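So the structure is just underneath, and the comments pick up after that.
Then we have chain A:
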Amino acid sequence: MLIYIVYILQPLLILLLAPLFMGILGKVKACFRGYTGPSVFQVYYDIAKLMKKDEVISKSSSFVTTIGPLFTLVAAVSCTFIIPVFYTSLAFSFGNIFVIIFTLGIIKFITSLIGLDSASTFGGMGSSRELFISMLAEPIMFVVITFLFIETKSFNIFTIAYANSTQLSFGPGHVLAALAFFILLLAENARMPVDNPETHLELTMVHEAMILDLSGKRLAYIELASAIKFVLFLTILINGFLPYGIATGLNLLTMGTAIILFIIKLIGCLIVIAVIETTMAKFRLFRVPELLTFAFALGIVSIIINHYA
Partner candidate 1 sequence: MLESFYNIMMTDWLSIFFVALIILISIPICLFSIGYVKEYRQNYSIKYIYSMMTFFILSMIGVVFSNNSIVFMIFWEIMSMTSFFLVIYEYKNKENLSSGIMYFVMTHISGLVLMIMFALIYKYTNSFDFKEIMEYSNKFTLTQKTIIFILAIIGFGAKAGLMPLHAWLPKAHPSAPSNVSALMSGVMLKVAVYGFIRTAFMFLGDVPYSYGISLMIIGTLTAIISILNASAQRNMKKLLAYSSAENIGLIFSVLGLAIIFKSYGLNTLAVLALTAGLFHAVNHGIFKSLLFTAAGSVLYSTGTKNMNELGGLYKKMKFATFCAFVGTAAISAIPPLNGFASEVAIFMSFIQVAGKIDSIWMIVIILCGSILALTSGAVMYVSVKSFGITYLGEPRSIKAQNIHKVPISMNIGMGLLSVYAILFGVLSKFIFEYIIKISQDIINVGNIRLDENTLQNFVGFDIVVMASIIISVTVVFLLVNYITRKNKTFKVYDTWGCGFNEAKPYMQYSGSGFTQPLSKIATSIIGYKKTVLKEETIFFRQHTTDMIEKYLYNPIISLVDYLAIKITKIHYGQIQVYIAYIIMSLIIAVVCVVKFI
Partner candidate 2 sequence: MLETILEVLLIVTILMTGFRRIKLFIYAFAVQSLCIALICFYLAYTTGENSLYSVGVMTIFMKVILTSGLIKRVSKSLKENREKEFIIGGLLSYVLCIAGIIITYGLLADFGPPFLKVGVVLMIVGSILLVGRKEAITQMIGFLTIENGIVLLEIYMVKMSLIIEAGLMLEVVILAIIMGTMIFNINREFDTINTDTFSNTKR
Partner candidate 3 sequence: MIINMIFVLFIGMILISSLLKNIKVISIINIVGTMLIGGCFISVVDSVYKYEHISFLNNFLYIDSLNVIQIFIIMSISIISLLYAHKYIAHETKEHIITIGKAKTFYILFDLFVMSMIIVAISNNIVAMWMGLEATTISTAFLIGFSKNKLSIEAAWKYIIICSLGIGIGLIGIILFIYSAGVTEASEIANWTYLVSKAGILDKDIAKIAFVFIFIGIGTKAGIAPMHTWLPISHSEAPSPISALMSGALLNLALYVIVRFYIIIKLVSGLENLKYLFIIFGCISLIVSSFSILRQTNYKRLLAFSSIENIGIMTLGFGFGGYIAIFGSLLHGVIHAFGKALLFLVSGNILSVYKTKRMDVVQNLIKTMPINSVFLILGMLIIVGAPPFASFLSEYKIMIGGIHNDYLIYAIIYAVCLLLVFIGFLKSFIKMIFEQDNSKIYTKSDMDKENILPIVIAFVLVVLTSVFFGGYLTEILDRATLIIES
């Protein structure tokens, strides 16, 4: 009976806390840059405001702009159901890592179509660059999943988290794979070195350009979906690579400590990302393939080290 509560609690946790973590990230970046910046709950206020506002839809947009954003949010939310946050066990028969990655792929697919749909130059440019970058990111994902498969002999994210949580010492391959996945995370979620999420400067934005034309409720859906996607990637990173302390038994105490540990680790990651975002400048588009091939090389090296060493 408790298991069903956990089934519901895990996705709920991510759904509710995703905007909070974005707020925390904004706050951390602000204090690095020396100004107090908006409050941690600012993202909640934005989404609430957008939900209430009227909408303007461009006359050349099709069903992709009207229904699309809803589907992106649906994809993001349904992904949260099959990812371990604080509890994992071998009993989960679903949760294949490919399904997670490809469902998150729906968001990318639909946002790039929305970009093209509004018949504006910026939308086309944004979706072309987004797809270009994510195309180069695919092999890294493949290699990271292979590494995890070598380590834990399964594709199911729950069993991966379970196997890694019992393991205490991690070899060098593990660290390299985590680093590769981290770079993949930055590329997929349009974080700083690949694309600047805050700016609306026409020639630099990638992710923002696609949803330039949206407003009101639809913009809120997309914002929420990308926030959830970002946090989901982070959870995969945390629970896939350093799931120390994740609850494997059903008693309340371990789950409580697991939640707290998860939040601490997440904030740690956010701090690292904030450091990267404030120190690094955005790469030129044709330097991004070099970064991603570097990550791919890391992945390959991790497999070789793990397998043959």
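How were these picked? Simply put, all candidates are chains of the complex that A comes from, given by their letters.
Here is the rule we use: contacts are C-beta pairs under 8 Å (C-beta built on N, C-alpha and C of every residue); 3 or more make two chains touch, one makes a residue touch a chain; residues count from 1.
Please read all numbers here as calculations on a predicted model, not as lab measurements.
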item	value
Identity of the candidate that touches chain A (this complex; choices 1, 2 or 3)	1
Residues on chain A engaged by candidate 1 in the complex (per definition of touch)	51-64, 70-71, 73-75, 77-78, 81-82, 93-96, 98-99, 102-103, 105-106, 108-109, 112-113, 116-125, 127-129, 131-132, 134-139, 141-143, 145-146, 149-150, 153-156, 200, 202, 212-213, 216-217, 285-286, 289, 296, 300, 303-304, 307
